[in-house]
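Can you keep this structure in mind? I'll have questions shortly.
Only one protein chain is missing from this complex, and each of the others stays in its spot.
Chain IDs A and B follow the sequence of writing; residue 1 opens each chain.
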Amino acid sequence: MKSGFEKGIAAGVLAGAMSLSGVALAAECIAPANPGGGWDFTCRTIGKIMYDIGVVDKPIQVTNMAGGGGGLAFSHVVNDRNEDGDVIVAASSATATRLAQNAYAGHTADQVRFLGAIGADPGIIAVAADSPHASLVELLDAVKADPSSVTFAGGSAAGGFDHLKVLMALGRTGFTDITRVKYIGVDGGADAITQTIGGHTQAMTGDMSEVVGFLKSGDIRVVAVFTDERVPGFEDIPTAKEQGIDIVSVNWRGLYVPKGVSDADYRKWSDGLARVATSPEWAEAMVANGLAPFTLVGDEFQGWLDGVIGEIEMLSRDIGVIQ
Amino acid sequence: MKTDRIFGLCVIGVALAYIASAAQIQVGFLSDPVGSRTFPYLVGGVALACALVIVLRPDEEPGWPPLATFGRIAIALVVLYGFAVALRPLGFLIPAAVASAAISYLISPRPVAAVLCGIGISSLLFAIFKFALGLSLAPFGRLFAG
Partner (left out) sequence: MDLWANLAQGFAVALTFSTLMLAVGGCFIGTVIGSLPGLGPSNGVAILIPLAFSLGLDATEALVLMTSVYYGAMYGGRISSILLNIPGDEPALMTTLDGYPMARKGRAGDALVLSGVASFVGALLATIGLMLLAPILARIAFLFGPAEYFALYLLAFCTLGGLASKNQAKAALAAAIGLGLAMIGLDNQTGIPRLTFGEIHLMDGIDFLVAIVGLFAVAEIFIYMESHGRNSAIGVKLERITVPVRDIANSTFTMLRSTAIGFVAGLLPGAGASLGSFLAYMAEKSVARDGATFGTGNPRGVAAPEAGNNAAAGGALVPMLTLGVPGSGTTAVLLALLLTLNITPGPLLFSERPEVVWGLIAALLIANFVLLVMNVPMVKLFVRILSVPPWILLPGIAMVSFGGIYSLSGSAFDLILMIIFGIFGYLFRKIGVPTVPIILGILLGNNMEDSLRRAMVISDGDWTYLFSSGISIGLWVAAIAGFVAPLFLRNLLTRPGRIHG
């Protein structure tokens, strides 16, 4: 049982603290989760940089609105704030996944306007240091030969992004029997690593930022990173593409705005986001948080996202998460 | 005796309804030997078994209060419900003052003391939540925001 309050408390707190500091009528960034997570980071960091580089003339107020895996914030924006040009909302791959799986109580991706993504946590597959599987190909071959011989652990629930990454990679190799792939969803990436180091599961699927400490300590090996090119700072980790598996899967960090905002407002925010993406402050923040550059803004992003959502929807149907 | 029998029967009804809803849970296609219905079935089953024991071997009567007391509890319930619903539109201060005054009056029927108590609790707590702990509570809510 997870406490919504642990998440919700912060919401109240932050909003309260902000209102105390006398910031009135400033733009608002809604982080649909508790402080400390990816969405919170997005709002705080991007919001701060937008103010620092002059995209907005007042500090952006961060509101945490946890619930329904982002669904509460989504429906709040759609229902109550549809024409509010002063609100931006943090989003990531999880937002896209849940929208594709109809997990936001009937809301769909076209009910808001996505601004873009400016950074991403690269998807990875890791195994314990003493694992017999030397590469992603070997690991996937083992799954194909006998799906019951490998259990993947990940930080998201079954059907979540960490799970789908594995299925997509397997799909690229021509494997279709994806419902037999064993996956357990545990409480976060670090927990998934613990289970894998402990030998309870054979591989861990997650994001680069989750494994950095364990990688340095030598407890695990990352067999593949799901980016176009090797990630700066981790040049010895091969990409899946190099190994002949054509998959790019990253946990992007981005924003959306309400559907009903004026085009001027939309441009203001998307141009601002693009400026953040090129700022040295953002470059620094990305390094500190294990993000790789990944900039797609405006229509370009919308087009890419539609493709991603389509693929997730199909996969989710195949594994029965949606009917 | 009677209470436990009625209670047990109610639990049986709820447990059956629970099991019936559990049967409606969508099942995925993933490899999942236990499945998403097993635990709810088990829990419903245990509840059912316990309820049967309670029906067959009831405890002594708990000693219910007179009807008037239930009336007061019911009023308190309505007050709390009203408070819960009024918080968003009216903010914290007024509903809290009204609700605490009402509960205070239900416990000790002295109108002046109750009203003072309501105002006191409402403003003190608002100060604690808002200024000491920095939580977000709207003092007056939307209706007064203009």
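Methods note: contacts are C-beta pairs under 8 Å (C-beta built on N, C-alpha and C of every residue); 3 or more make two chains touch, one makes a residue touch a chain.
Predicted, not measured: the structure shown is a model, and the values here were computed from it.
Among the chains on display, the ones the left-out chain touches in the entire complex are A, B.
Of the residues in chain A, those that touch the hidden partner chain are 1-6, 8-14, 16-17, 21, 34-37, 40-41, 44, 65, 67-69, 71-72, 75, 101, 103-105, 148, 151, 157-160, 163, 182-188, 190-191, 193-195, 197-201, 210, 212-214, 216-217, 219, 288, 320-321. Although one chain is not displayed, chain B still touches it through residues 3-4, 7, 11, 18, 21-22, 25-28, 30-36, 39-40, 43-44, 46-47, 50-51, 53-54, 57, 59, 62, 64-65, 69, 72-73, 76-77, 80-81, 83-85, 87-88, 92, 96, 99-101, 103-108, 110, 113-114, 117-118, 120-122, 125-126, 129, 132-137.
Keep this in mind: only the chains that are shown with their structure count from here on.
Chain A and chain B have Cα centroids lying 37 Å from one another. By the touch rule above, chain B contacts chain A in their complex via residues 26-32, 130-131, 133-137. Within the complex, the chain A residues that touch chain B are 9, 11-17, 19-20, 147-148, 158-159, 179-183, 318-321, 323.
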